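Here the complex is missing a single protein chain, while all its other protein chains stay put.
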Amino acid sequence: MKRVYVNEAWCLGCHLCEYNCAFANSGLDDMVLALKGRPIYPRIHVEEADKITYAVSCRHCEDPICVKSCIAGALSKEDGVIRIDQEKCVGCFTCVLVCPYGALAPNKDGVMQKCELCLQNTCGEPACVKGCPNKAIVYEERGEAL
Amino acid sequence: MKQYVIVGNGVAAAGCIEGIRGVDPNSPITVISEEEHAVYCRPLISYYLEGKTDLDRMQYRPQDFYEKMKCRVMYGRKALHIRHDVQEVEVDDGTRLPYTELCLATGSAPFVPPFSGLDTVAEKYSFMTLDDALALERGIDPTSRVLIVGAGLIGLKCAEGIVERVASVTVCDLADRVLSSILDAECAALMQQHLEQHGITFYLNDSVDRFEGHTAHMKSGARVSFDVLVLAVGVRANTVLLKEIGGEVDRGIVVDERMKTSVPGIYAAGDCAEGLDIALGQKRVLAILPNGYMQGYTAGINMAGGSVVFDKAIPMNSIGFFGLHAMTAGVYEGEVYEEKTETSLKRLFTKDDLLKGFILIGCDERAGIYTSLIREKIPLSSVNFEILKISATTAAFSPEIRSKKFGGVV
Amino acid sequence: MGVEFIYPEFEVIRNEARCITCRVCERQCANEVHSFSEARGMMISDESKCVNCQRCVSLCPTRALKIVKSDCVLRENANWQNDTIREIYKQASSGGVLLSSMGNPKPLPVYWDKILINASQVTNPPIDPLREPMETRVYLGKKPEKIQRTADGNLNCDLPPQIELSMPVMFSAMSYGSISYNAHASLARAASTLGILYNTGEGGLHEDFYRYGSHTIVQVASGRFGVHEDYLEAGAAIEIKMGQGAKPGIGGHLPGAKIVGDVSRTRMIPEGTDAISPAPHHDIYSIEDLRQLVYSLKEATAYQKPVIVKVAAVHNIAAIASGIARSGADIIAIDGFRGGTGAAPTRIRDNVGIPIELALAAVDQRLRDEGIRNNISLVVGGSIRCASDVVKAIALGADACYIATAAVLALGCHLCRTCHTGKCNWGIATQQPDLVKRLNPDIGSERLINLMTAWRHEIMELMGGMGINSIEALRGNRLMLRGVGLNEKELEILGISHAGE
Partner (left out) sequence: MMKEGQVRIPSGCAIAAVVSREGKRMSGEMITNAMRPMHERSNGLGGGFAGYGIYPEYKDFYALHLFFDTRDTRKTCEAFLKEYFEVVHEERIPTRKIPEITDEPMIWRYFVAPLKSMLASLQVDEKEMVARAVMKINTEMKGAYVFSSGKNIGTFKAVGFPEDVGVFYKVEEYEGYSWTAHGRYPTNTPGWWGGAHPFTLLDFSVVHNGEISSYDANRRFIEMFGYKCTLQTDTEVITYILDFLTRTQGLTLREAANVIAAPFWSTIEAEQDEAARRRLTYLRTVFPSLLVTGPFSIVLGFTGGLMALNDRLKLRSMVVGEKGDKVFISSEEAAIRTMEPDAEHIYAPAGGEPVIVKVKEGAY
């Protein structure tokens, strides 16, 4: 299955992926309108530590602990993609507590959101990948589960 | 062909069904469901009262779940006994269900202490099941003064769920603090303060001496007037089915890492089961949802002939009230790293080069990274703990671990 | 401020209506032009630091930025132009030699633009490269003067060492140190995929790139940095660098600050020491000394590697080339005065040397007049900008072209011409790890491959138009060229007729 992978060596820490993600999932076709003057709630997050930067989004685990832990049955796995039904989510944060990648976070209304590989928006391919200026983020197949 | 019988229809049962079907797509599964509802998650009942969900959205699985899983569900039925010698379950409608593999996912039941004068209280409720919540909903109105006995997870979620719908909510508990099973005094105080700001009144370190109609006489001498009483003192695992046939039962039904009980062919999962808590290093009932599902799933796979172990159980809780989230995991022993602000608190407990537990209040970002340190028993010497203390980030892991986590498929 | 103040050359224009304060500009500017003002809740700029590299412009997701030339100018004066006056101010302030990077930007004649290419009409058919084979392969190296036969009468097919190129373009010398590891990786990978060669420059060959050796020219320059036996053996050819078009007659100077880590190890000099390449090779003070070095290198590599001698195009280039052709060298590389550099004194870059077009024409004709053109291959560089430049160069008589500026442009260079500061925001002319990583060789090599593939297509189109289906038939085919707006002397040197003749 194709997943989003990030190569630390090429991540510039520019945070464009976060903005592209927030824009792609805004439902708007104007980035300025979507993002100007307000905090953003991206589904990808740039991890930064001493000289290291890389972006993290949902790994779409083979054995997704978030899905198994969701009290509302809002998280599910369809064709390998971990989806969230935001209507069902009650904002209990159990998924935040269990995800070992820190890939889930609430939106501005406290409802959980996560990377769904831009399958639910009009982007066509993951916006973080498309917009990464250094191809640090790629969308590709990397073989079987460990 | 196998014949599976699952007693109970909660999340552990759903996990069990999905586990079985992962291995065995066809053998019949029969579920005995005491409740008249398709599987839902009990913690949702407070969110229901709060209006954050509704009966439709509460469904844990899609409508066609049982159909797709080829399950027969006997709604409103209770399993009376296990005929172990003939491998049958005796149901209260007289049916005898033969099984080759049986899973007990019987959950727990509220424990009600023998308060004196309880029988004088007209409007009294438990808060375990959806039916309890629906009954409570019918019993309250905007003028109701509600007394909740028990300041644990259930009592407080109930308080949160109804506080906007009633005149007042008072919570009392014998313990000296809220959420005493998961929070220490300081953390509990922070949470209590937050709850009080949202209109909840507490009587702590105090308990009801006796009820008199609409009045609760507290041991401290205080009197609390109420219209509606909710009893949320505690729960007990439903273990009798196994106990009566001589299976090993402690606080719950004792299971191994494959969720097998001491009786061949019988498995147990969920709140009724007592498995290994790897944080504590002992068996105990971990009545939390993720464990319930994973135990059920593990049981299901093993019942169907697969082989998996579930050896990652740790206590963990994410509980939020009015937007303030408390997350806890593991055990609180060893050295403490602490960070505090007026509205947040972080405590990390480390011992023997491991993260043993944590309490996070109001600082929940990427908490799962801490949880994974406990679950995976990652030596702290292999990570940059100084960075981790400040924020939960995988950047603190070694390049090798990072590469494995993010380059491989997990 | 005061007399030393020079108004910034560029202005950063930020469209506030578009800026979403994502701070990409701030994070991407090594010159620290941009910053976020908490107090004002907006991005602000210090344009005095701006070099107009356009990194921020390119990465701004809402196109909120542009860099424009400042219109704060001195009174117009055709003689004392603004740049001239600024330079005087700078020197009056610093007392130093002015430094510049990349190629000569002055409006001197570009002869390529005054040469036009022929096409077939009626009497002979153009060839469609999409339908017919169109060959761009060339072999560089000395060709035997007379064929030999073995005792049984068969041809003796042994040849002196040759370089095979899939197309007549190579990446010319840029040292590891002057450009980054990732830039070298991009060039090496692209050259290998394309079937052409890149050139180490004088900074040695990083151990990681030995595996691209069959597509590498290893350079031996006056500083002899990084030269050892394995290095010479590693490449497909060895280039002796006598001069460089951007700075004929002077050596090089890579500041100690850039001699760090791998750069120091690859150059085989201690960290932090300045790498100074002398103006001359101190073992070559005349043509016969060059011959000795050519043969020393051939001896060292068992006569298996062609030796290239690279010189800057200077006034008597034809005579110099003739001397080189007789020195035993296999290939002459000539670098014209518009060639790029990582750093050169401005006055030298802008005033020394001659255009490559004239040098090439003169050298090719001279070697033919002497009957030795087939004894040596001719490679030219110094601002070959596009496929038609290549075609014109080949038709004037070159065997192949060297490109470097075009290659770094493909890698992202925006020609801000401040390589000498070492803070290249595009990750090319820098050794700062956070900047170097901005050039992902996956992208870099792909873009180089794209560029060369496009050029190759264009070369084939142009050849097809002329009815030529192999690059060999284009080489020295000056009849395919016509001049426009050139005087008799220029036409005579170029050996071409005027358009209409």
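A, B and C label the chains in the order they appear, each numbered from 1.
Following the convention adopted for this analysis, a residue touches a chain if its C-beta (ideal position, glycine included) is under 8 Å from a C-beta of that chain, and two chains touch if they have at least 3 such contacts.
This structure is a prediction, so every number in the text was calculated from the model and none was measured.
Participant: Could you run through the displayed chains and say which ones the absent chain touches?
Facilitator: C
Participant: Taking the entire complex into account, which one of C:351, C:374 or C:453 touches the absent chain?
Facilitator: Of these options, the touching residue for the absent chain is C:374.
Participant: Looking at the full complex, which residue from C:3, C:155 or C:302 touches the chain that isn't shown here?
Facilitator: If we include the chain that is not displayed, C:155 is the one touching it.
Participant: Return the single residue from C:132, C:274 or C:492 that touches the missing chain.
Facilitator: Considering the complete complex, C:132 is the one touching the chain left out.
Participant: Among C:123, C:286 or C:487, which residue is in touch with the absent chain?
Facilitator: Considering all chains, including the one not shown, the answer is C:123.
Participant: Can you list, in ascending order, the subunit C residues touching the missing chain?
Facilitator: 120, 123-125, 127, 132-133, 135, 137-139, 143-144, 146-147, 149, 154-155, 157, 159, 162, 368, 371, 373-374, 397, 466-470, 472-480
Just so we're on the same page, only the chains that are shown with their structure count from here on.
Participant: Specify the chain most distant from subunit B by Cα centroid.
Facilitator: In terms of C-alpha centroids, the chain at the greatest distance from subunit B is C.
Participant: Using CA atoms only, can you tell me which chain is the most central one in this structure?
Facilitator: The most central chain here turns out to be A.
Participant: What's the distance between the Cα centroids of subunit B and subunit C, rounded to whole Å?
Facilitator: 69
Participant: Just how far, in Å, is the C-alpha centre of subunit B from the one of subunit A?
Facilitator: Whole-Å distance between the two chain centres: 28.
Participant: How about subunit C: which of its residues touch subunit A in the complex?
Facilitator: Residues in contact with subunit A: 17-24, 27-28, 58-59, 61-62, 433-434, 437-440, 442-443.
Participant: Under the touch definition given earlier, write down the residues of subunit A that touch subunit C in their complex.
Facilitator: Subunit A reaches subunit C through residues 9-16, 19-20, 23, 31-32, 35-37, 51, 131, 133-136.
Participant: Which bits of subunit A are touching subunit B when the two form their complex?
Facilitator: The contact residues of subunit A facing subunit B are 1, 3, 5-6, 8, 45, 47-50, 52, 54, 56, 59, 61-63, 65, 68-69, 71-73, 87-88, 90-102, 104-105, 110, 142-146.
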